[in-house]
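Note that this complex is displayed minus one protein chain, with the remaining chains in position.
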């Protein structure tokens, strides 16, 4: 099949750019650990309230782990538990979340924390919260009439102040 | 001789697609710029 010389240049340039993008995200994901939230842990969604750690939603300090805090979140129509959380700036936090009913979203505005919560599955994400501020969490997957009222607030604060 | 003529024709043909070459590379540069713009947002946020 004959390709015009310029088309060869273009396809080479185009495929080259795509390969570059893939290398950048691939290194970020597999070498630096910036993977999208992909936990495969499961749970009985009807028993969420009775199972550790979801029986006690909230922020807990942990030791001996790669992160400083665990933030356990339980979503249900149309709220998150806890509704508000205060996090010392600079801490590495593992967010562990699930839903008690339908699919919910979990998007923390202004951050890369953005994951789906699906019944029967636990969603997890680890990040270092290095910027002070108030971050609104919204449900970004349609879950019913009250979907747009579903929210939570992160307050990343400087504890020394 | 035949091949010389062919080359000449090829050159002519390629001359006439110069605008296309610039246009598609313009698109490519736009794509790369947009991609890196969002990538920098990703790296900036936690």
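To keep things simple, chains are lettered A and B as they appear, and every chain counts its residues starting from 1.
Basically, a contact is a pair of C-beta atoms (placed from the backbone, for glycine too) under 8 Å apart; a residue touches a chain by one contact, two chains touch by 3 or more.
By our rule, contacts and distances are computed from a predicted model.
Asker: There's a gap in the complex where one chain should be. From "Xanthine dehydrogenase family protein molybdopterin-binding subunit", "Cytochrome C", "SufD family Fe-S cluster assembly protein" or "Putative nitrate ABC transporter, permease protein", what does UniProt name that chain?
Answerer: "Cytochrome C"
Asker: Counting contacts across the entire complex, name the shown chains the missing chain touches.
Answerer: A, B
Asker: Give me the chain B residues in contact with the hidden chain, please.
Answerer: Residues touching the hidden chain, for chain B, are 16-20, 22-24, 27, 30-31, 34-35, 38-39, 41-42, 45.
Asker: Considering the whole complex, not just the chains shown, which residues of chain A touch the missing one?
Answerer: The list for chain A reads 1-4, 6-7, 10-11, 14-15, 18, 21-22, 25-26, 28-30, 34-46, 77, 101-103, 105, 107-110, 112-124, 134-136, 138-149, 151, 153.
The rule is short, and it goes like this: only the chains that are shown with their structure count from here on.
Asker: Help me check something: in the complex, which residues belonging to chain A touch chain B?
Answerer: 4-6, 9-10, 13-14, 17, 21, 24, 110-113, 127-131
Asker: Tell me, which parts of chain B touch chain A in their complex?
Answerer: Answer in residue numbers: 10, 13-14, 17-18, 20-21, 24-25, 28, 31-32, 35, 39, 42, 45-46.
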